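Missing here is one protein chain; the remaining ones are kept as they sit in the complex.
Here the chain labels run A, B and C in written order, and each chain numbers its own residues starting at 1.
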Amino acid sequence: MRVLAAMSGGVDSAVAAARAVDAGHDVVGVHLALASNPASLRNGARGCCTLEDARDARRAADLLGIPFYVWDLAERFRADVVEDFVAEYAAGRTPNPCLRCNERVKFAAVLDRAVALGFDAVCTGHYARVVDAGDGRRELHRAADPAKDQSYVLGVLTAEQLQRALFPLGDTLKGDVREEAGRRGLAVAGKPDSHDVCFIADGDTAGFLRRSLGAAPGAIVDADGTVLGRHEGAYAYTVGQRRGLGLGRPASDGRPRYVLDVSPVERRVTVGPADALDVRAVLGVRPRWCGPPLGGEFHGSAQLRAHGEPVPARARRTAADTLVVDLLRPVRGVAPGQAVVLYDGTRVVGSATVDRVVRASSDVAEAGRH
Amino acid sequence: MRVLAAMSGGVDSAVAAARAVDAGHDVVGVHLALASNPASLRNGARGCCTLEDARDARRAADLLGIPFYVWDLAERFRADVVEDFVAEYAAGRTPNPCLRCNERVKFAAVLDRAVALGFDAVCTGHYARVVDAGDGRRELHRAADPAKDQSYVLGVLTAEQLQRALFPLGDTLKGDVREEAGRRGLAVAGKPDSHDVCFIADGDTAGFLRRSLGAAPGAIVDADGTVLGRHEGAYAYTVGQRRGLGLGRPASDGRPRYVLDVSPVERRVTVGPADALDVRAVLGVRPRWCGPPLGGEFHGSAQLRAHGEPVPARARRTAADTLVVDLLRPVRGVAPGQAVVLYDGTRVVGSATVDRVVRASSDVAEAGRH
Amino acid sequence: MSVPRTYLDHAATTPMRAEVLEVVTARMRVLGNASSLHASGRAARRVVEESREALAAALGARPSEVVFTSGGTEADNLAVKGLYRARQAADPRRRRVLASAVEHHAVLDPVKWLADAEEAQVEWLPVDPYGRVDVAALRASLAADPGSVALVTVMWANNEVGTVQPLSDVVSAAHEHGVPVHSDAVQAVGQLPVDFAASGLDAMTVSGHKVGGPLGVGALVVRREVELVPLLHGGGQERDVRSGTLDTPAIAGLSAAVVASQEEQPESGQRLAALRDDLVAAVLGAVPDAVLNGDPSGDLRRRLPGNAHFSFPGCEGDSLLLLLDARGIECSTGSACSAGVAQPSHVLVAMGAGPELARASLRFSLGHTSTVADVEALARAIGPVVERARLAGVVNTRKVSA
Partner (left out) sequence: MSVPRTYLDHAATTPMRAEVLEVVTARMRVLGNASSLHASGRAARRVVEESREALAAALGARPSEVVFTSGGTEADNLAVKGLYRARQAADPRRRRVLASAVEHHAVLDPVKWLADAEEAQVEWLPVDPYGRVDVAALRASLAADPGSVALVTVMWANNEVGTVQPLSDVVSAAHEHGVPVHSDAVQAVGQLPVDFAASGLDAMTVSGHKVGGPLGVGALVVRREVELVPLLHGGGQERDVRSGTLDTPAIAGLSAAVVASQEEQPESGQRLAALRDDLVAAVLGAVPDAVLNGDPSGDLRRRLPGNAHFSFPGCEGDSLLLLLDARGIECSTGSACSAGVAQPSHVLVAMGAGPELARASLRFSLGHTSTVADVEALARAIGPVVERARLAGVVNTRKVSA
């Protein structure tokens, strides 16, 4: 098979590419340059798109003896991921940019281009398994390493995309990958994992949003509308957040207060007690199906964050192609904009974007702002 | 013989060194760095001591396959030649720095050092001949090329110095030297001869003296003491000079006026008609003998300038070891400070420094100023 | 790589000539610092000076006009900054730098540096659609205030599209006002007749590895009377204009390569031009809508004989390069200096191309080892490659709708 290996400069994608080579594929390495102004080595901390990462990726490709190119996808990334990220926050939603990147860049723009250029598949270092269902169809499953499992951010892939996806690390524990990298002489073996949002090099999401959206001061209120404090921009707050509210005096009942709701349009941040965060159902829009689209009622589990716990769930599609997901165990702090990914055991069934949540403490579905 | 070839960077000394090599000597090339601040290639016209000359000399040595060094004689040159030059002018005398350099640097400091280091002789590109007198003594003779003959500036060499002097070009015409240089592949073959005083790169002796001595304005007078004009420094004038006097109105008799006398101490320049310049005798001091010192009266010829005509002369030593030279044909424009060199046919007998001149138009010897 | 390679990237670097390799290797076996005074130092110095003389003779210059550097980039930096600083020191009014808009980065970036850090006022001279500098614009710029111009810098021939600049017009325009002219001749040597004295230039940049010589060595040929402020200070090995221990083996190799390429030029210029014309015909035959950039005449006086530069509408240059590379054909999307992410070529943009066409471009460059087989390999590959690249190009410019 002719395989295009997306190489980020990290240890995972390097070992993934190495395994693709070992498997006898004809592999070409590509580093995706995603930053509009690729930071020179010397003026910045690490992000996923620095020159240093490109260099590390190239060194790994050298070692594997495969051709290597840098593809400039900065324009696409900006339009499809970064601007989406900012717009979602501006609308009071909490997006997952990695998921968006997989959906629109890595397994869309890159995959399409690769196929056009004659490649059969794109290989990445994601921890997830693609399993042959026996009937020619392929299924997406959780990785063998539960701590590293990335099936959640791949829950947006369609069956078509899965056909051309290669995740050679799905069966392996992260520790073993590092060890293997060392054994292979890959210089990136000891390189730390990247955790934060790649295009926010310093990890300061609030600062990034402030620079992107400007200040928008407003009030911090409780469920009754009583003003408890001020903020410089509602988008800097995340549903479920406890620290950094700066409210000075404690709640009258003495219980810690959490962000319950963020309304950038009204410039309002609502806070309240922890139990008010519990969500018992979500309404998802824009569903994506990794296999056959959901037919009747689904019984399985749902996951609402990249590293969140799966909870037992029931789901059904509505006529308007939205998805109602009942969470059989309440989940704390779900925000509109997050993805809900449905699992049947380890198999990813599909995903949708949370549009509204239904609080355990309420009987009404709460709308996200559009 | 172990021969030290002084290589100026010009064509003559290069061919001289080449001939010394051909003659079977063990030759080492040395470039004498004479300028205190060796001009970089880029900031100045040519002088004898530029880096470019050192480079040309080195290239010639390379081609001959002989070792090559640069000897720093700037301090000696400054003290013995440049300061002497300035002091002589300041005293109203007209020195010949080449002669001084041969006397005190090339065939003194350099030769002495060479001998100490184990060399048997110093070889230069001077046009002059050293002839074996048959009795172990060596004689200095005029060169075969009368136009290039440099025996005058070598007239200061003692018999001892001559024993260790090698002038391989004495028998050759300048044109043939150039041709030979070309044939030998010496890059300097086409390099123009240097003419002016080597340490005055721009050829502006008056300017050099002005910078060295400062302005010393005074009067230009005629023989009667009548003031005819002003000058900025008597040292800028040379006995015999006609142009550049800037006197405005002509002499009353309509004849051109010449500098007859320069008296820097009195800041006085005396001018007068050409015939007042004629000199019929000179008194020389500090005689130097190329062979046996002059015993009785000498009959031969005398030369008073590097490129001057020899004239028939008689000479005798006085008790105080000065030399009285009668010029049997008057010589125009002789200044104190010049050297008088005595020749017996082509053989150089010796030399002295002109201290006073006796004008054809006067009966009294005129004293130089000390 | 086990595939047989077809090398069509001589403008980026060239294989070392066998005789040069021999010269360099032989000299590397011999010890000597050319500044040392003893025998092995003198022997090294002799090699340096003989190399200098041979190189000077080959380029119509005098030995004393040759300043050896670590390559074209250093020579360009030395010329641009050195001239600016010297001219500016001599007369503080001289702050204007007139440079063609299509210079190589090794000139472009020093010029920008002078603007950013040393108060130079830069005027980028426009070029025509072939990339040829507008001499009338230069004349107007000069005439506007000649006393404020520090220098003019216009390359001899463009590294991307191969256009030969009207240097003699540039020189005469500048010299009318006593303004010195520097030219980056890195691409010209070996491809065109290059004679420094005849050119009238004040300074000219030469590189080793573009003419079958070693990497890491070049020269600035600069007239003796031109003042230059040094860039690298230290031992002053190159007449106080450039410091650093002389790289004797590389200098010997540079000289041998320049001499060989200058000797061959009358014949090889014709040979490469004929080969290049075949290449252009083959590409246009296989891809009729390909656009030949640069001067279409193919005349040596107008275009480098080894240069062919195309835009392939609907393709990404990156895709073409990948596909050709997979077939063992090596070429370039432009200058090889960019650190990975392709920027639209400033040369094509200056020539009026839109960013899309600029990104759709590919340079094939021939040199001393180029053969008919190279052109034939490209002729076979280019059709299918462009077809594929077009698919990828369309895919890639389609915005994903969410």
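The definition used in the following text is that a contact is a pair of C-beta atoms (placed from the backbone, for glycine too) under 8 Å apart; a residue touches a chain by one contact, two chains touch by 3 or more.
Since we're looking at a predicted model, the values are computed, not measured.
Visitor: Among C:32, C:269 or C:393, which one is in touch with the chain left out?
Guide: C:32
Visitor: From the list C:82, C:110 or C:305, which touches the chain that is not on show?
Guide: C:110
Visitor: Touching the hidden chain in the complete assembly: which of C:215, C:284 or C:349 does that?
Guide: Checking the options C:215, C:284 or C:349, the one contacting the hidden chain is C:215.
Visitor: Among C:58, C:203 or C:331, which one touches the chain that has been omitted from the display?
Guide: If we include the chain that is not displayed, C:331 is the one touching it.
Visitor: Which one, C:71, C:269, C:305 or C:393, makes contact with the chain that was left out?
Guide: Candidates C:71, C:269, C:305 or C:393; residue touching the omitted chain: C:71.
Visitor: Spell out the interface residues on chain A facing the chain that's missing from view.
Guide: 40-43, 51-52, 55, 58-59, 61-62, 67-69, 187
Visitor: Considering the whole complex, not just the chains shown, which residues of chain B touch the missing one?
Guide: These residues touch the chain not displayed: 28, 31, 33, 38, 51, 54, 67, 69-72, 74, 76, 79-80, 84, 104-105, 108-109, 112-113, 115-118, 286.
Visitor: On chain C, where is the contact patch with the chain that was removed from view?
Guide: 1, 5, 7, 9, 12-16, 21, 24-25, 28-29, 31-33, 35-41, 43, 70-74, 76-77, 85, 104-106, 108-110, 112-113, 117, 209, 214-217, 229-237, 240, 243-250, 321, 324-325, 328, 330-333, 335-339
FYI, only the chains that are shown with their structure count from here on.
Visitor: Considering only which chains touch which, label the overall pattern as line, ring, star, complete or other.
Guide: Line.
Visitor: Point out which chain occupies the most central position, where each centre is the mean of Cα atoms.
Guide: C
Visitor: Please report how many Å separate the Cα centroid of chain A from that of chain B, as a whole number.
Guide: 93
Visitor: Using Cα averages as centroids, what's the distance between chain A and chain C in whole Å?
Guide: 46
Visitor: Hey, how far is the Cα centre of chain B from the one of chain C, in Å?
Guide: Chain centres of chain B and chain C, defined by C-alpha means, are spaced 53 Å apart.
Visitor: What positions in chain C touch 2 or more of the other chains?
Guide: none
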